[in-house]
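Worksheet: one structure, shown below.
Omission of a single protein chain aside, the complex is shown with its protein chains in their original locations.
Lettered A and B in written order, each chain numbered from 1.
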């Protein structure tokens, strides 16, 4: 955690610059702070993954409508202010990056932050130690 | 919202007509009504996205078993009767559409409706205004 998953319609690919968007969102996640000024997301836990749909239908199907859904799943127990700060920073980042797309196409954009309902949680890779605080 | 995500094994692709299924499910979402006769899903918020798995294993792996999982995530606060009406209408739609597939292959089909656990929710595209009530 935190995991940011992006589900989108492939028609937005040419103007969305998805690799650039993923990088900017990951960088933005590193900057989010809580009320005490502490980093909210451990660098070693940041993941952004983007998936174009193979098939889709949007709204009433009457036009060439695109769609991009952002879902950030974060650990439980953060304050409402932290949820809001994280969501707003990432939405602002995506909004700025996708301005050229929005100027050219009709696209639904939604950003949601979830606190996961996990009942078991294990990390067993070798990435976190690279970014552990000294 | 509402978002209907379909995860499936690619072996069902030839008989499932996924583009047609996505369109029919989106059209069905437009028809769902609550107890007061009001449309449950705003047209501008309807999205159906389908993803074939790159790799999979189903049941005990002993046969050529397929799988299709439907997950509808909708806004919170609807009644149990509305959940049931939405789920049943969409399951009926999928069941009818997939009858030729079921007649030919062994396929697990599951439809679930979730109320999301979101703690932040933003819409920042240009699609909703097209379908806003006058």
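Before moving on, here are some points about what is shown:
Here is the rule we use: a residue touches a chain if its C-beta (ideal position, glycine included) is under 8 Å from a C-beta of that chain, and two chains touch if they have at least 3 such contacts.
Computed from a prediction, not measured in an experiment: that's the story for all the values here.
Residues touching the missing chain, restricted to chain A, are 1, 3, 5-6, 18-19, 21-23, 25-27, 30, 43-52, 116-128, 130-131 (touch as defined at the top).
By the touch definition given at the top, chain B reaches the unshown chain through residues 7, 9, 51, 53-61, 63, 65, 67-69, 72, 80, 83-84, 86-88, 91, 94-95, 102, 106-117.
Here is the rule we go by: only the chains that are shown with their structure count from here on.
A straight line joining the Cα centres of chain A and chain B is 22 Å long.
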